[in-house]
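What you see is the complex with one protein chain gone and the rest in place.
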């Protein structure tokens, strides 16, 4: 029989499946971290995980609560300075997949993590860009994980923090970028991929039990669906067991903060 | 009684005396290395020695035969990469005194270590610049040690490898440099310092037993002598004992190559 | 040559009103005790520089020490917003806070350029985004060989850099190990540097020949403050106080609660308070350090 699962587990499994053993991932905390380690502990044992705190080839036994948890350094092949991380490893083109997310996303997968409202008179001041601008420019491709809602999937961003496909089409190429940009947008409802021509993010796979109407009701632009639309395979029992063990270990290590 | 000494020992002692415990020195091998370690083992125990191989605060027990001898690393506070050495330590302005020398020098202490004759049709191809161009630009001041002869102390350089006082006067300042450039030229016959106005290297101190005529006979330009010319104090017994012990230890460690 | 001083003397010797101060530490080794001392000494009009302003700068900003923030990510990691930072930016309380906002890559490169004695840093980034529209310090340079355009930002050259490290030796040299962040670059880029340490040792003893060490002549003052990174951590000494990061959200949410907490835990206390946190969160020495 198949175990019941949560929307977050579905997102995490879908993201993990997109990774393979040849990938070098620039990992953020929370869901991307869970997805990368799930991949490492299941079908992609050779995957290399890099966190911006400088830890290279880290194999954490529990998930980090912060980008610089001691666990990441203690289980890493080595740890370099942050300037070296951004210069030699990220900008040097060593990273195949970078994970991003944000408070707002548009149909071309541009992201906003800086401000809601006007920059100099913010309605809501968000944390800022972190490494997102260069991650979006320098990683071979970008996977975005976000929960869908009309508040976050918007027709127009208040501020562009990191570049997706810009205004679409060959915008990235016109800016001189050779990297692919966002190739997957994984949500709690479905998976989007860029249209080959327009680069607009298009639904290619819908999670089990989710309807096209639900997706449209939670998206701030008219959603395009791929012709060969499929259903996302539910998380397997193996994926769920490994992921839940990982979270359980993390809870034991960090207590209720995990 | 005072021990007899060689011209090289006189040069080495004169260079060592110009250093103090607050100095951070960018050291080359051979005589500069002997002078810096003589200073460290006598009146300047706090002096910090840096070699371009990346060794910081090294305290070699024997003189290195190469800029990257293991002894330098084994006795260093730490060893950094060569790019870091040139970026953070030399260009970063951390070095108070740099030592240089060369095949040719002119009256403004510009140096040539690249070619005799035309660059593209060389009469003699010399080793090249090494770090001299940036050492001459970035160190607080420069000490030059060279044996005098008309062949090496020339009216006009065949090639400018590293900047001394350029064409003299405020040439360095006009190039935007805030560092002092060559403040001492220590030879086997005497010590030169730049004239405060013209910046032409001027004899300020003559080694014992050396005449002005000898100096003129071994210099390729009309030599200027300072008004308050003094005699260089001979190497003290202490200086000679420490220096000779250092060379003896070096010979024991390296055999006949030392 | 660095001098060993009390934290109070060290801060008094290195931080003045109006200074540009960079307090670094990337999750690991955040110099919280030094931040508290700056607050106790009532410093004002500081320009605060930090890649990841988190609780340490929420406290300084909420207590009115800062007039400007140069940063690339401001939040309570894994928890949420910094309420004091947002109150200053959104409502000007207790005073307005000017922002100079960059990306992590730009900040890291700007520290490296400062350490390298260059006035600017060059990076591949900022393409197709809005930050250059609101930050006049994001400009461009053209490669003289390929004609490509790259982003340029001014080097960071703070008046004072403040970091927390594991050990200093008697000669005043400082050892950093584990997650290094930008601390070495911040110290080498600054005019003055203050380092708080967990431990003073006679000599660092056996170590990698390439250990990350700041020689005493690159540091102004060293202060021995066990636990001085709390609620951040010091590898091999104590763990990160994750519970405190969560608790901070409620503490900082309203102005009165924040002020009351700061009075009880910062203004009325001294650096020795940090030792108790270290004991409470003591970690076994790491295998590899």
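We call the chains A, B and C, going by the order they appear; numbering starts again at 1 in every chain.
One rule holds in what follows: contacts are C-beta pairs under 8 Å (C-beta built on N, C-alpha and C of every residue); 3 or more make two chains touch, one makes a residue touch a chain.
Since the model is a prediction, treat every value here as computed from it, not as a measurement.
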item: Displayed chains contacting the withheld chain; value: A, B, C
item: Identified contact with the non-displayed chain, of B:7, B:160, B:212 or B:226; value: B:160
item: Among B:32, B:60, B:98 or B:131, residue touching the chain not depicted; value: B:131
item: Interface residues of chain C (partner: the chain not displayed); value: 117-120, 122, 124, 137, 139-146, 148, 150, 152, 154, 177-178, 180, 206-212, 235, 286-289
item: Touch list for chain A against the chain that is not drawn; value: 24, 46, 48, 56-57, 73-74, 76-80, 87-88, 91-94, 138
item: Contact set of chain B toward the excluded chain (per top definition); value: 29-30, 52-55, 65-70, 72-74, 79-83, 85-87, 90-91, 110, 114, 119-120, 122, 124-125, 127-134, 137-138, 159-163, 166, 171-172, 175-177, 254-257
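Heads up, the rule we're going with is that only the chains that are shown with their structure count from here on.
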item: Per Cα centroids, the chain farthest from chain A; value: B
item: Approximate Å spacing (C-alpha centroids) for the pair chain B, chain C; value: 40
item: Inter-centroid spacing, chain B versus chain A (mean Cα positions, whole Å); value: 57
item: Multi-chain contact residues (two or more partners), chain B; value: none
item: Multi-partner residues of chain C (each touching 2 or more other chains); value: 112, 185, 212
